[in-house]
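All protein chains but one are shown at their positions in the complex.
Let's turn to subunit A:
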Amino acid sequence: MAGIEVTALHKRYPDGTVAVEHVDLSIGDGELFVMLGPSGCGKTTTLRAIAGLERQTTGDIRIGDTLVNDLPPAERDIAMVFQFYALYPHLRTRDNLAFPLRAEGLPKSEVQERVDEAARLMRLGPLLDRRPHRLSGGEQQRVALARALVRRPRAFLMDEPLTNLDAELRADMRTEIKHLQGELGTTMVYVTHDQVEAMSLGHRIAILNKGRVEQIGTPLEVYDRPASLFCAAFIGSPPMNLIEVEVADGKLRSQGGLVLTPPPNLPRDRRLVAGVRPEALEVTEPGAERSVPARVVSAEWLGDEIIYVVDYGGQREVRVRMPPTVRFAADAPVGLRHTGGPPPVYDVSTEELVA
């Protein structure tokens, strides 16, 4: 087991496309580290560079104490699970699992032992004699995970392993992967574009955009204080409300009259945007204390909650998360107020967190 250090990684393809602009990562030993970002943000390229499937243009990658820049994938002592499971179609499950071990030249008894152990961990017993085309998507993914396990690698690399599964199975496998990683204590780098996956799995999350790291932090840090407007808009469903504000009388005020608690150390003379989570707002009866007049534009009834789209002061729409017991009809006049603590505030021109 080992940590992974990525320093000043840059990847430019021969056709001129820059996939990774500049990425620094320091992944701890035994950490479950998630790289999250929209498609084309460079997360998969970074992962493939760590695996050795792509050669970075510049920058260093260390696994443990070893500089692996020039090592072929097989000598990096890592295992990778792909979005498309990449089980060898002509081999039975048993042989798919044994394949990397045989390629290493391990003795037969040891191969047998490790295959049995991985099969037990992933509960593959009845599937051992089937070929991949006779396995369901979830089963194939479990086999793919088991195939990564048998190697007992220093780190697991996961490239969107759950994307091809249906929603229910995805939730199950998420739990399973998290449990497995905790049990084995092996470093895991997990790439996904699904923020729910990232939030529920990661010890820490790196949010990537356009080949750069926007933020690295624990799920809560990332959720509570997104480091940039991009992160603010990316994390959360529905995402943060980005509200243009001005500082006046020691308060943050938006046009339309909404008043927010200001964070300390606000810079002056800059155009600011506050990031307000939908659950930090509240829809009230019209005229309630500290509320501004507003109007319900639409309501999404999700069962366990209602997402109201509310217009206040004309043409300023915000999303508000409310419990399902608080019901307002569409077009109803309501009040809107801020209930949370000081929101993160961003500079409009640099798009970065300022307070």
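Everything below uses one rule, namely that a residue touches a chain if its C-beta (ideal position, glycine included) is under 8 Å from a C-beta of that chain, and two chains touch if they have at least 3 such contacts; residues count from 1.
Basically, contacts and distances are computed from a predicted model.
The chain not displayed here is annotated in its UniProt record as "Carbohydrate ABC transporter membrane protein 2, CUT1 family", chosen from "L-serine deaminase", "Xanthine dehydrogenase family protein subunit M", "Na(+)/H(+) antiporter subunit B" or "Carbohydrate ABC transporter membrane protein 2, CUT1 family". Only one residue from A:Pro73, A:Gly313 or A:Pro342 touches the chain missing from this view: A:Pro73. Only one of A:Pro100, A:Gly138, A:Gly202 or A:Gly275 touches the chain withheld from this view, namely A:Pro100.
Residues 13-17, 48, 51-53, 72-74, 78-80, 82-86, 88-90, 99-100, 103-104 of subunit A touch the missing chain (whole complex, contact as defined above).
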